[in-house]
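Structure in structure tokens, see below.
Of the protein chains in this complex, all but one are displayed in their positions.
Take a look at chain A:
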Amino acid sequence: MAGYKPVAIQTYPVLGEKITQDTLYWNNYKTPVQIKEFGAVSKVDFSPQPPYNYAVTASSRIHIYGRYSQEPIKTFSRFKDTAYCATFRQDGRLLVAGSEDGGVQLFDITGRAPLRQFEGHTKAVHTVDFTADKYHVVSGADDYTVKLWDIPNSKEILTFREHSDYVRCGCASKLNPDLFVTGSYDHTLKMFDARTNKSVISVEHGQPVESVLLFPSGGLLVSAGGRYVKIWDILKGGQLLVSLKNHHKTVTCLYLSSSGQRLLSGSLDRKVKIYSTTSYKVVHSFDYAASILSLALAHDDETIVVGMTNGILSVKHRKSEAKKDSLPRRRRPAYRTFIKGKNYMRQRDDILINRPSKKHLELYDRDLKNFRVSKALDRVLEPTCTIKTPEITVSIIKELNRRGVLANALAGRDEKEISRVLNFLIRNLSQPRFAPVLINAAEIIIDIYLPVIGQSPVVDKKFLLLQGLVEKEIDYQRELLETLGMMDMLFATMTRKESTSVLQHASDGFLENKKVES
């Protein structure tokens, strides 16, 4: 008995946005929790140590939140003026913050009053950070200076006066205790070395720098300013690697995901974009309700915290892993059944005969094999099939048409069934990949049901809908034809001007047509 050949299902490229690993990963967060702060949230920083609390700087207060609580577990409010840039030390026990009045204050996270106060800046201090050895603090201020402070005896060690405008962002190297980078509104980024008393690298960003970030390895530097995010190679002495322009307003904050594979940038255009650090392409983006000022990710990307200009803090937690293994798995054949006889060495005169592998047929294929055409069509017209995999339905219709039994399959249906077929047509007729097959089917349906038309208002309505759709599609195609004419003109001027090499280069069929026409 000759084997039955299953219907070939044509596959089509999926339209629309591709679902990548990244989309799945970054969409796997719960709906955000929103916390109202007292003013614009200028900085969010996660403690590097468990339980990964985070400090939120807004207006003149610093709140420390726990992981799941929406109430601050601690508040530092002893600021005379707006506080800036509350940052945890690497061990998560100390917190340093700048202030509008030029002070830098160091807090123990269990205490309330500042442990140390570093006085020396004359204007607002917008950026502070701990160096890698934990005993020094770097601060940058609106008086154009960058200062290095010693924590134990709360003294100023060094002052760098190389910037010529406000210093608004900075970042200390995680590896070398002497290196740190600052970005300023004079459009430059400078890397300072505490051993040399001056900057070792200076690069020109081109816009006022709003945020800087060093990769954990210390080899790459990321800066944000204006609408650009730029990546610099430090080891090559500050060479520009990539310039990214994916926001349409100023980029205000940068963050690196915990794996180091993804870079996040938040902007005043209310978006957070996520870049791959290998290709530097946008792999995902988030929308928020207001302009974003600060952004931070928890350990293992468990939480995304975004602070906005309207004082709202948006906290997104990752969904917990779904428990999959709840159903007991069906018992499979043991491993040895599969390897049985596989290690048999073939003797000289043996002829190897493979056991014919059993072919698994789809349900509609089984019906087709047994010539139950109506049944096969019914199967593929089930809503689960028509919505999820319309290409299977279309392939079966095509196959039926090829066999010349489409009319039989479509005939003899009641009101409910015929309206199901018509629904499918209405849904898919306008798709160019299905159109030829479905137009044919529609004509057959009309031919079959013409005598009994007008008996069911439901079916009449469907026909009316179909007619409306076809009319629209025809209008659309007419417009397209006109546009094609325009493009022909355009291409014609092109071919006249250019040499024929271009024509040969473009192997598309339409160009040959054009040549014939012209």
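Keep in mind that, in the parts below, a contact is a pair of C-beta atoms (placed from the backbone, for glycine too) under 8 Å apart; a residue touches a chain by one contact, two chains touch by 3 or more; residues count from 1.
By our rule, contacts and distances are computed from a predicted model.
Which choice in "Coatomer subunit zeta", "alpha-amylase", "Translation initiation factor eIF2B subunit beta" or "WD repeat-containing protein 43" gives the name that UniProt lists for the one chain left out?
Options "Coatomer subunit zeta", "alpha-amylase", "Translation initiation factor eIF2B subunit beta" or "WD repeat-containing protein 43" narrow down to "WD repeat-containing protein 43" for the missing chain.
Just to verify: which one of A:T145, A:S173, A:N246 or A:S419 makes contact with the chain not shown?
Among A:T145, A:S173, A:N246 or A:S419, only A:N246 touches the chain that is not shown.
Which listed residue, A:S77, A:S164 or A:T389, touches the chain dropped from view?
Among A:S77, A:S164 or A:T389, only A:S77 touches the chain that is not shown.
Need a quick check: the contact residues on chain A for the chain that isn't drawn.
15, 36, 38-39, 59-60, 77, 79-81, 245-248, 269, 271, 273, 282, 285, 287, 430, 432, 435-436, 439-440, 442-443, 446, 450, 453-454, 460, 463-464, 466-467, 469-484, 486-487, 489-491, 493-494, 497, 502, 506, 508, 510-511
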